[in-house]
Each structure stands twice: as structure tokens, then as C-alpha cells.
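With one protein chain removed, the remaining protein chains of the complex are shown where they sit.
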Amino acid sequence: MNKIPVIGVIGANFADTEVLEIASAVGEAIADSGCHLVCGGKGGVMAAACRGFRFARNELNAVRVVAIGILPEDTSASANEFVDVVVPSGVGIARNAIITRMADGIVSVGGASGTLSELAFAWQMGKPIAAMVGSGGWSEKLAGCRIDDTRTDEVYAAQSAGDAVGFLLRRTGQSE
Amino acid sequence: MNKIPVIGVIGANFADTEVLEIASAVGEAIADSGCHLVCGGKGGVMAAACRGFRFARNELNAVRVVAIGILPEDTSASANEFVDVVVPSGVGIARNAIITRMADGIVSVGGASGTLSELAFAWQMGKPIAAMVGSGGWSEKLAGCRIDDTRTDEVYAAQSAGDAVGFLLRRTGQSE
Amino acid sequence: MNKIPVIGVIGANFADTEVLEIASAVGEAIADSGCHLVCGGKGGVMAAACRGFRFARNELNAVRVVAIGILPEDTSASANEFVDVVVPSGVGIARNAIITRMADGIVSVGGASGTLSELAFAWQMGKPIAAMVGSGGWSEKLAGCRIDDTRTDEVYAAQSAGDAVGFLLRRTGQSE
Partner (left out) sequence: MNKIPVIGVIGANFADTEVLEIASAVGEAIADSGCHLVCGGKGGVMAAACRGFRFARNELNAVRVVAIGILPEDTSASANEFVDVVVPSGVGIARNAIITRMADGIVSVGGASGTLSELAFAWQMGKPIAAMVGSGGWSEKLAGCRIDDTRTDEVYAAQSAGDAVGFLLRRTGQSE
């Protein structure tokens, strides 16, 4: 079975313009590569990534890929407008574990404590992680590092959105 | 915002041919009406509904709607092959609450205790429910009944797949 | 290891005086038998059961057993005052699955749709269930019945609180 890969984007609900531009480029790169996007469904980095994803998908206008937003709340009201499929999980912040479970690989953009919990989960679940160099926050701090000794690889220090998605596709065996 | 509605299909992991045919027709009706489908992602009624959904969507071949499967497990391995977007929730049977949260309305086909928990959740969450007449199990038992006194409506006794989906779209304000 | 058994009490957040008296007697019987009590932690049947439990435990004043309340919310504010250990799960209504997982056996008192979801989960998880005869609601409806064909036993129709707890202890191998 050749399932469409799912790339997760993690990052804060509020962010600077520069960080949002990085997130948007990540969303575009995910659509360009023909993958689904999953994120926490809210604002900031999540909304920017979904927006970039939608823009690039509309350009391509053929591929059936979707942006999925897994919300903490039990209604869809807080989802950003660029999410195609809203999952109002109702499990609160524990939804961070569902996002990382669902993703075949993770792109991390900036990020505060919420993003850190997702980086930790993704690492523990053995998922490949690409952290955007220049995006600040925990992504910047952990780029090029190992989160603990249970894995021999590192959080990949991605120089661009295309670099991040390319790395994840190679690591999940979807490319080359 | 005119979000695409999400219709949930609930029913057992194993079922008779007759029940599976009903489930498949429900999946077709959901795609025909331009809605997303959400279910538990596994076999039996869930797989049949996703199969019917995919068949009808391919016929239409234009609409961007997807079949989402929310699994109890933390990997995608147990998803049926007709699910487009797998959510390996990792929260076990508690995923039943996520399915009903996510759906704007529910079609119930046959069903044992797992389906009963979803019927109970959907009722408690105020979701409109259509139970397929002739599908047996808890759907048959509760069709035309109120599950408790907190609502004034009933579980709708649906005579056909089209009847079920039409009822849900009227109730969620997506039609007429 | 001889762990202390955990008995779950399920029932509605609002109930008639008569039903609350049944719930209180169930709580007393659980403490008398030296078991922990787990419930949803809120009002109505849950509060009455915790109150009866505390009263009986204070009479005995030696045993280290506790009443655990697993709340849907992510704070403790909605817990009734007779809960010893509050678990503010933050997972919403999905906490119903945690209550039934945690219990070695379930006593059901009256109940609406929320209780029905717990009865369905308890059945699916293979837990012994005692439903209080005369308590109305879904407990009354399902007493003496099988919820589906996956089990050969029935929901036990309990004539008294002591009958219910005695049945569960026999079924979980804690007695005789």
C-alpha cells in the first residue's frame, strides 16, 4: 500500500512575521511534495503553515491532499480557516500526542513549551524531526541535537522548507 | 464560512453481508452529498462504508472529500484500505468520543457494545443521529427512540442511506 | 500481590432522592467490603456514592481505602466534596473509558446517556456489571440483559447494595 505520507508542523499559536513566513514556506513545501499536513489547527505557525499549504495546493489543483487540524477543544470554533479537516479532539493538550502519532515526520518552527512537548513526544515515538534553523525558540535550541540517548540520530537542522521536507521524505522512505 | 460537513458512520468491526451492503450504501450517499466521512477506521461496517464512499467519490471525481479513520491504536496498521486519512489516536477505546465529536451527524448501522457507546456519546453531545432500519443490533433497537430525557428529538429511523444522509443535512442546516 | 479491588459507581449527575439513597448505600457497601471506589467525581449519584463511602469508612476508621473521582475537566473545581483523590483528566467525556478501565467491577445506578456509554464500555472491556434494580434509567433497562453477544453472562440484576458488591467480589475472585 502506498499511503500518502503525513507531515506534521509544530510551532506556537503566536509568532513574529519572520517565523510565520518560514511556517508558510513549510506548508507550501508539504503540498508541493504531495503529502498531507497535520498540525494543532490553531493560529500562529499552525495557521501560516495551513495557508501556505492551501496556496500551493490550489496552484497544483490536482492532488487530493488535505490539511488536518487536531484541536484541544471539543468544538471546531478555534480552527484556523485554512484547515480542511478539523478534529475537535476534546482531550485538551493531550492532543499534542495525537499530532505526533499521526505524522510520519515533523517540521518544527520556533516554539515555546507546547512545541517542546511535541518535540519530546516525536522523539520518544521515533519520528524523524526537522527543526527550522533561524526560526528561534525550541526549534533553534534543539536543531542538531539529540533529545536523549535512546536514538542515535539528531534533530535535523533544516536550512529551508524544502530541505526539511526532503529530509523527512528520505527518512520515511518515500523518496530515493 | 461554509465548511464541508462531516458525517460519522458507526457500526461493528464484523457484520453480515446484508449489513455491509447497507454500510456501503451509506458511504456512497455521504460522498454523493459532498460530505467528509469519519469512522473508527477498522473493518466490518467501517470498511464497507469507506469502500462505498471511495467508489462514489471516484465516480464524481471532482470533489475534495475524504474518509477519515480514527483508530484506537497508535499505529496505522489496522486501518482499512479505503481510509484516506488515518488518525492513529493512541487513546484506545476513548477514540469513540473523538469520532462523535468530529461528526456533524451520525449514521448508525447495526452494532454491538462499541457502537452503543458511540450512540450514547452522540446523543449526549447533541448530535443528530440516523439509525438504519433493518440493520439489526443497537441501531435497530434505538431507531425511533429517545436515549434519555435530555433531548426532545429521537434517533431517526432511516429507511435508506439517502434518507439517513438527507435527514442529517437538514438537521445540521446544510440543506433546505 | 493482593491489590485492593476497585469498584466503579456510575450514574447521573442529577437524580431523585430515592436514587441518591441507593447510590449512598452502594458507597457504604464498597467501603464495608474494603474496596476503593472510583466514579466520575461529580454530583448526583457520584456524590451520593462518595458520601456513603466516606461515612462507612469513618465508621471503620482503620482501612486505607479512597474514593477517586475522574473528572472530564482539567481542574478540580467540579469535584464533589467527598472525593478523596481528584483526577482532573482534561480529556472530556472520554474519561468515561478511564473510569471503566480502572474498575474491577461496576455498579450502575439509574442513569442517562452518559451512564449508558459507561455500561457499553464496561461490557466491551469484559468487566462484571451489577445494575441496581429499582433505580430506573439504563440500569433498570439493562438489568438481567446481555448488551451484545460477545459475552455469555448478563448485567447482574442486584436487589441491594450488598448484593451488588458481593456479586462483583465473587466475579473478580476476591471472595469465596
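We just call them A, B and C in the order they show up, numbering each chain from 1.
Throughout what follows, contacts are C-beta pairs under 8 Å (C-beta built on N, C-alpha and C of every residue); 3 or more make two chains touch, one makes a residue touch a chain.
Note that the structure is predicted; figures quoted are calculated from it, not measured.
Engineer: Per the definition of touch given earlier, which of C:Val9, C:Ala23 or C:Ala97 contacts the omitted chain?
Structural biologist: Counting the whole complex, the residue in contact with the absent chain is C:Ala97.
Engineer: Among C:Ile30, C:Val45, C:Ile68 or C:Ala161, single out the residue that touches the unshown chain.
Structural biologist: Checking the options C:Ile30, C:Val45, C:Ile68 or C:Ala161, the one contacting the hidden chain is C:Ile68.
Engineer: Touch as defined at the start, partner being the missing chain; which of B:Val91, B:Leu116 or B:Leu142 qualifies?
Structural biologist: B:Val91
Engineer: Would you write out the residues of subunit C that touch the absent chain, in ascending order?
Structural biologist: 1, 3-4, 6, 36, 64, 66, 68, 70, 74, 76, 81, 84-91, 94, 97-98, 101-102
Engineer: Write the list of subunit B residues that the hidden chain touches.
Structural biologist: 74, 90-94
Engineer: Could you list which residues of subunit A touch the chain missing from the display?
Structural biologist: Touching the missing chain: residues 91-94, 96-98, 112-114, 116-117, 119-121, 123-125, 137-138, 147-150.
The working rule: only the chains that are shown with their structure count from here on.
Engineer: Quick one: most central chain, C-alpha centroids?
Structural biologist: Answer by centroid distance: B.
Engineer: With chain centres taken as the means of their Cα atoms, state the distance from subunit A to subunit C in Å.
Structural biologist: Measuring from centre to centre gives 42 Å for this pair.
Engineer: Of all residues in subunit C, which are in touch with two or more distinct other chains?
Structural biologist: Subunit C, residues with two or more chain partners: 91-94.
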